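Missing here is one protein chain; the remaining ones are kept as they sit in the complex.
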Amino acid sequence: MSKNLRINKNNFIDQTTRISFKFNGQKLFGYKGDTLASALLANNIHLVGRSFKYHRPRGIMTCGSEEPNAIVQIGNDASLTDPNVRATEIELYEGLDASSQNCWPSVNFDIGGINNFLSPFLPAGFYYKTFMWPAGFWEKYEYFIRHSAGLGKAPTRSDPDIYDHQYSHCDVLVVGGGISGIMSAKLSAEKGLDTILIDDKSFLGGSTIYQENESYKINNINSNKWLANEIESLKNYSNLVIKNRTSLAAFHGYNYLLARENLTDHLSINERKGKVRQRLWKIRAKKVIIASGSIERPLIFSNNDRPGIILSSSIKKYIDYYGVKTGENISLFTNNDSAYETGISLYKSGVKVNVIVDIRKNSDSLIVKEALELGLKVLWGSTVVDTQGYKRIKSFEVMKLSDDGNNVVGDRSKYNCDCLGISGGWTPMVHLFTQSGGKLKFRNEDNVFIPDENKTPSNQISVGSCNGEFKLNEIVINTIENLKSFLSLSNTCYDGIKIICPNEKSKRNIWLLPSDKPIGKTKPFLDFQNDSTAKDVKLALREGFKSIEHVKRYTTTGMGTDQGKLSNMHALGIIADTTGTNMGELGTTTFRPPYTPLTFGAIVGRNVGEFFDQTRKTAIHNWHVKNNAEFENVGQWKRPWYFPKDGENMHQAVQRESKAARDSAGILDASTLGKIDIQGTDASEFLNRVYTNAWSKLEIGRCRYGLMLNEDGMVYDDGVTTRLGENHYIMTTTTGGAANVLSKLEDYLQTEWPELDVYLTTVTDQYSTISICGPNSKNIITKIVPGLDLSDNNFPHMSFKNTKISNVNCRIMRISFTGEHSYEINIQSNYAEDVWIKCMEAGKEFNLTPYGTETMHLLRAEKGFIITGQDTDGTLTPSDLQMDWIIGKKKFDFIGKRSLYRSDTIREDRKQLVGLLTEDPKEVLEEGAQLVENINEKPIEMLGHVTSSYFSPNLNKSIALAVVKSGKKLKGKKLIVPMENKNINVIITDTVFYDKENKRLNA
Amino acid sequence: MFIINCPYCGERDQTEFSCGGEAHIERPKQPTELSDDQWAEYLFMRKNIKGIQFERWNHAHGCRKWFNMVRDTSNDKIQAVYKMGEKPPVK
Amino acid sequence: MLNFNPPIEEEKKYNDLKIVEVEPTIKINLRSNKREFSTKIGKILSILPPNEANTSSGNESYSLLWLSPDEWLVYSNNNTKSLNDQIELENNLFNEISKLNQGAVTNVSDHWVMINLKGSKIFDLLAKSCPFNFKNFKKKGSVVQTVVNHVDVIIHNKDDNDLNLFVRRSFSEDLWLWINDSARFL
Partner (left out) sequence: MKNKYSIFSLIKNALSGHENWQRAWRDPEPKKEYDAIIIGGGGHGLATAYYLAKKHKLTNIAVVEKGWIGGGNTGRNTTIIRSNYLWDASAGLYDHALKIWEGLSQELNYNVMFSQRGVMNLAHNLQDVRDLKRRTHANRLNGIDAVWLNTEEVKKFCPIINTSPNIRYPVLGGTLQKRAGTARHDAVAWGYARGADAMGVDIIQNCEVKGIKRNGDQVEGVETTKGFIKSKKIGVVAAGHSSVIANMAGIRLPLESKPLQALVSEPVKPIIDTVVMSNAVHAYVSQSDKGELVIGAGTDSYISYTQKGSHNIVEETLRAILELYPIFSRMKMLRQWGGIVDICPDASPIISKTQIKGLYFNCGWGTGGFKATPGSGDLFAYTIANDEPHKLNAAFNLNRFVSGDLVDEHGAAAVAH
């Protein structure tokens, strides 16, 4: 274990800065620039985790986001731990503490490993076929299944980290910083376009940047040096923004893209303090260039999942970029030329390459020749049939392939190794392309799905290997040519570029490699994380699952945290082979966003905690806070709920407030009511159409209550509207309805009645509303506005006066929601707090008592006034509310009128608003409680429910409002409110409980 | 997230708008003369087209103007926008 | 005299960013689709209401912002205006326009809170939670109604790195807190 597999030749890792980290409690060292994976490999650690289903030992298989196996838990702090982090992506930092997941007690000895031996009994979909007996026992099985599934552990405490958002608009977004991405960014910037280049790595250059090979030259210098110069040259463009450690998460329609920038995950814990952890970029790009590259495919053979079996290109990156040997006795298994590049790199680094097993019969490309010249041994036309080694590969066995590739022939020969590189060709990363709505086509010659240029959404292009271009000359030349037309470039800085590169000629692909054993006896893994095998796919097909989506769901192939980046193509290939279908016809599964898993925190950004939702406050809010108010959330508003005094509970406070309001005076902040200023020569006609009652004859200076319906005849909103002038009204709406009412009214004005000369302007925040009610309200108003004639003659109920308080204009309305003599002062909001304070001072001698929404609700219930949204629920007509008087029957039309005359809306037995009194006057009903007539009936018929219920201190008894079937006709009838533990007897009454004659209005 | 070309304000993000459903369903001029069936047709029945749909949008967080849009609901491509009262562009 | 209580009473500075609420300022909403309207406005304010979308007109005393084809917001550039000035202007406009059925004049001085932002990164700040493309907004006098952190706003590009943002009074404290929070991460 303590072996050091680092070599000292590379340019990419800062070998002067040693970093200590922990893996499974063991203290280890790596260097700055390492990923956790490269550092583990340098310490000769391959076994990283256990698989999902069979708990098989698994190691590092790749070097990127496609990694299915090496996923670890980072940290152990309850609020900062991160589950399911890919060791291949996380950069090493001082103090990093990683541990294996999905194993107990340890990754070396995992009890769950027993599943491996049970695997014959656990084929795809086994759980659909069993765990059904005895009936009702599923939850017990499920408990164990759930606990053995799952990967890492979620944090158990709140996340202290900060996430942020940023919108960005650019001319061109380039996704991917490999060679084609770099060239694209440069061409775009050169043209003067605002360009953003993003790449998920900490460095630019993709795989070309460490391609130190004489066979690859651009303009006569090695391709890596050429690219390094290009990257350097990007610094000259002020119109180019480069974002490293930024991965594209989603590509939505209209070129809206989400990219996550990682800002602190590579820093030590101390360096992270006060910094934003991740920033989600919301990018609108006029044009998008996808240069997301390709990933290497594995090969599918029995036991292809052991630690030490690594993608060949990843072995190359580990040695060439990180300077880490993934083994000391490495063999390679391939179906294409790229493994030879790995072989050459290993050879040059002094690592023994035992054999290269190649399923092809031969290849005469330059790179193969170079390898052969170096003395690398190749087994042509052969395949690996099995591997050995439990926690690390020890050996593998090779057989000759038959001519047609369907079988193996001859004997097994065994080769020892401590690492096997596999290369099954390349898969273009077309995820983003398809997410954006692009359609793929299948290229038979090398079995790849590539973007169909005829079915590419406009204003985007795919370049480089994600477009199916794998050879350096193709990549470079096609990128230039394609961008010329995409960006309308006439000539470019790359014109006349010269490229030398080897050309792969020989191709052979076998999705499931044959074995001398029946498939039932082999374990050819497809999806390494989810433990689905080629056998599972074949079983699914035998059972009649034929769509790729069915097979995927039945076998769970491609549903792991890598989303099938390594497994999808082979699953498709095996389905195509087994069913005799062309892969192009089969199609792919849908690639769903995000491309790589995206932190919830990043998606939410700063809208957490205090910024979860906007808070609206009235101009008098601070006074309420200072005076001990408890607040109620009403929509986004904070409204005082009640004002407890001296340790009162809510009930006590409300009883006191309610009593004071009727006995002397109460004051309410009603500023949250919606207020709409209505002007225009057709204002009256407009009101006629939107309210159920008539408005034309309302005198200037008077107010009227209005009821607004939906077009389906149901009560929608209500409020008092005041006529300020011939063509000028101010409408009030409910607090919750304000925005919707305005938008509904604008809708009718603009679309149905454009001929009306009416203008609507919201003034909800312009005016604050202070409501003073009670027998002493008049005395208080007299003190506040000394000159104003408050006599009933001059200032009757349902009228208003314009006046001044000190130097400030205000409008005082005499309207009442409590049944008391009351006034509403409307004043510009910036003066409202001071007016409120003046009212309090003036009212001191009258025990003027501030009250909140709860008391307001109680007082209006005593009078039987409805609250839309509480006593109505969108299913009640005005008639249901016993408000027939408000329907202007003579009016030609108003919103919702026609609906009132449908067969079901005219029924007499609809639910109707009534009052309720309890037999026991102390018994307060629960709001929402149901009403029945016969408790013994089965099924029991519910006649209605309690909508509002309070203990009235003014009547000294419990009162309630309810909606009851045929309620209008049932006055005096006894009903039962059946509660869980008792039945409450109630009697149906009138809806008005207090001051039925409305004497107090003018008291 | 669409980009919607408000006929009054120009191109804006979808978040500034709200959708009001199918367009050109004119409110009956004389509702009382309609049968319950005809009224229900106006009130509830919708084409709900997969393909080219004419619909109403409101620039709710901008100029507050309602306007019409032609959009292909099978791919969300906006083909045209036009003001209230204007004739729909020939498709 | 009544005391005046603006919702925000502090001024904040972050590196290159300065934010402050400006009060008292006269703000009046104007609605009209009548022909006479422009002339009348011109007479009273000595500026014409802009017809071009997303623009403004202005003189020393007032800025006049386009809000929609039949809606404008006029506000006073000078924050020394008194309440009487406000009433006078409102009455002037109301009598000439509302009263004569030439449109609608509505005082919204306390409906909107005006926050002034100065600094080179003001657009980056707003773009943290505003989808509007400020690249098209650099022209002096540009106006946009959009959404910042889920709250409706009107933004008036007064000058280079100097803009006025209008937010409804009830939302102003919330947005103010958000601006201050976001300024930390610029």
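The first chain written gets the first letter, and so on, giving A, B and C; residue counts start at 1 in each chain.
Here is the rule we go by: a contact is a pair of C-beta atoms (placed from the backbone, for glycine too) under 8 Å apart; a residue touches a chain by one contact, two chains touch by 3 or more.
Just so we're clear, the structure is a prediction, and the values are computed from it rather than from any experiment.
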Taking the complete complex into account, tell me which visible chains touch the one left out. A, B
Residue in contact with the excluded chain [from A:S168, A:T561 or A:S958]: A:T561
The one of A:L28, A:V385, A:V463 or A:L598 in touch with the missing chain is A:L598
Touch criterion as defined above, residue of A:A149, A:V625 or A:A1003 at the omitted chain: A:A149
Hidden-chain contact residue, picked from the options A:R245, A:K287, A:K535 or A:R689: A:K535
Option from A:G520, A:P754 or A:P796 whose C-beta touches the chain left out: A:G520
Would you write out the residues of subunit A that touch the absent chain, in ascending order? 52, 79-84, 120-121, 123, 126-133, 135-136, 138-139, 142, 145-147, 149-159, 161, 163, 250, 252-253, 256, 258, 282, 518-521, 535, 539, 542-547, 549-550, 553-554, 556, 561, 563, 590, 592-594, 597-601, 603-605, 607-610, 612-613, 615, 632-634, 712-713, 869-870, 873-875, 899, 902-905, 926-930, 932, 939-940, 942, 945, 947, 978, 980
Using the document's contact rule, name the residues of subunit B that touch the chain not shown here. 1-2, 14-15, 18-19, 21, 36-37, 39-41, 43-50, 53, 55, 71, 73-76
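Methods note: only the chains that are shown with their structure count from here on.
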The distance between the C-alpha centres of subunit B and subunit C, rounded to whole Å, is 31
Rounded Å distance, subunit A centre to subunit B centre (Cα mean): 28
For subunit B, write out the residues touching at least two other chains, lowest number first. 1, 13, 64-65
Set of subunit C residues in contact with two or more other chains: 131-133
The residues of subunit C that touch subunit B in their complex are 53-54, 67-69, 71, 131-133, 144-147, 152
Spell out the part of subunit C that touches subunit A in their complex, as residue ranges. 1-7, 23-24, 29, 31-32, 70, 83-84, 87, 98-99, 101, 103-112, 124, 127-135, 149-151, 168-171, 173-175, 177-178, 181-182, 185
Over in the complex, which subunit A residues touch subunit B? Could you list them? 252-254, 256, 284, 437, 711-712, 743, 746-747, 750-752, 754, 893, 897-899, 901-903
